[in-house]
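Missing here is one protein chain; the remaining ones are kept as they sit in the complex.
Per-chain residue numbering starts at 1, and chain names A, B and C are given in the order in which the chains are listed.
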């Protein structure tokens, strides 16, 4: 399971280019950061207001009770620590709510600028999780009707505005139903936005209402893939082999 | 002539309140700053991007030739002088293009914020010059057809957005024609925007298509005022006497 | 000039039962948490809240705006993200809370429009989704957009790291988020600050939120979750 998620993340990381400005959504997309090749620099955008995340910090235990948390806040604010420090700063989180460090090239900005970036086509790539994707490139990833209320957060802005949208998701639901469909059934995040879907089974490019398989995981057959997909597949002339973890 | 302009400015300054956030247009409005009573603080907005002007600096002679100007620029930039210094700084001007100083409470901002201030009702008062004003509160102040091309600059935004618009102008044109009319003939700056007109003869409040004279200059008769005005006048119950210079 | 620095009790007394209140911050960070606690203390209810979120309800204590829900002080929320906040789900399902979900960037833009005198704008975000229901769509230069309207509040609550007594403020890192936008869109604007300094201590071109937008300043050195 962890391997599946990491494998998806690693294959997406391989699609990034030096200098790309990229937003990574919550879930599998977050893991992409761990696999960015050493020889390229990628600038990570956080929709809550920064460009240039370095690391998510493994700060644990501070939320166990309110006294512990307050004590931490009061020693990790103001000028007491900085964005380069692995100690964390109470005013420096990413959109997932994790404390982070920033690169020297980083900048912070307010939410109107942050979403001008997202909506205005300034992001080269956004990687988002997915519940369902269809042949039109429609994406559903924010709401399961009848379940707890989530809200779309920044997902609609990111899916609509980025130059390239990559969806990172497992190929089927937990009970084995296809998530790649002729037409999404769940509430949409954005229409016609998805360029590429990466699952643990394959990489699919979506173009002109076609699902074009450009790579497959080792050991998967075309028949198997067709069975697990809820829409017709086209295979690229050369189908690559996906990287393992 | 100077006295006329200063008298108008002084009477407008008397209408301001402590803490008011105010934009002063070019021309007579600029002079208002010289008459703000000592016991109140007024925050002056510059649409090119600041709140809190202190003084316009009497820097002369630096534009006489390009060498002189360049030499001045190269000694008055960066960290060489600051906003409190009477020396001037090459990156600190007001909307009229004059070098200025700023108060300690001052802030600078980009043009989108500056016009969010103007358009969004954040200015308590804007004082603008006028070519013509009419009984609907329409203002014409930016264009004389057939003459050189001026452009509206920030005048339309300021006239439209400020909570209170005061027009500062001489009562008649140079050749004696009324500038306060039933209907403006020149291209409008904004419709229904003018609250008060202050001339060297009187102060007029515009309300419900009525020109209500609330104050008159010493020695002016109502008959004289009516003759010099191109629309019917109403006189307030108590007509005050305007302040002299 | 009027002294803007007041006590927290006086500041929050400007909020009336039934008001629309707008909050800066994101996920409880850069959120005026002390001001929120004071709303609870004064028990001001029937509020419409405009906020990115109600913060993280998974923590073992109430962070950010969570307390407003626990005390049932909010009747309606215009918001973007509720993930991880069980009280939102509970109160929506029980009919106690009405919510209007708005994409995060659209929320930022609507607040900015409200503070900037913009009557509405067209965004491509939400086209073809539930967000578009009941809204005008329009094709401009071949692309489809949704019409969105501005948001304003009776009272805006913001949080800055440092401000001078006039309200010129700066923020640490990304705690800036919605704060400068929210500060432009309230009839009354109250700012919580950690450090109060004198005018002149923050250079004019260093100011991130001009003091001209601020009506009241509350100094709270202690951080509330």
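One rule holds in what follows: contacts are C-beta pairs under 8 Å (C-beta built on N, C-alpha and C of every residue); 3 or more make two chains touch, one makes a residue touch a chain.
As the structure is a computational prediction, the values presented were derived from the model and not from experiment.
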* Structure fact -> Touch with the missing chain holds, among A:13, A:51 or A:149, for A:51
* Can you name the residues of chain B that touch the chain not displayed here? -> 46-50, 63-66, 69-70, 73-74, 77-78, 83, 89-93, 95, 97, 102, 108-112, 114-115, 118-119, 138, 143, 148-157, 160-161, 187-191
* Residues of chain C in contact with the chain that isn't shown? -> 109, 113, 116-124, 138, 140-141, 143, 145, 149, 170-173, 176, 204-206, 208
* **For chain A, the residues touching the chain missing from this view** => 18-19, 21, 41, 43, 45, 50-52, 83-84, 102-109, 112-113, 115-117, 119-122, 160-161
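Rule of thumb we're sticking to: only the chains that are shown with their structure count from here on.
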* Partner chains shared by chain A and chain C (touch criterion as defined above) -> none
* Identity of the chain that, by mean CA position, is farthest from chain C -> B
* Asked: Which chain's mean C-alpha position is nearest the mean C-alpha position of the whole protein set?
  -> C
* **Cα-centroid distance, chain A relative to chain B, in whole angstrom** => 53
* Structure fact -> Multi-chain touching residues of chain A, meaning two or more other chains, are none
* Structure fact -> Multi-chain touching residues of chain C, meaning two or more other chains, are 112
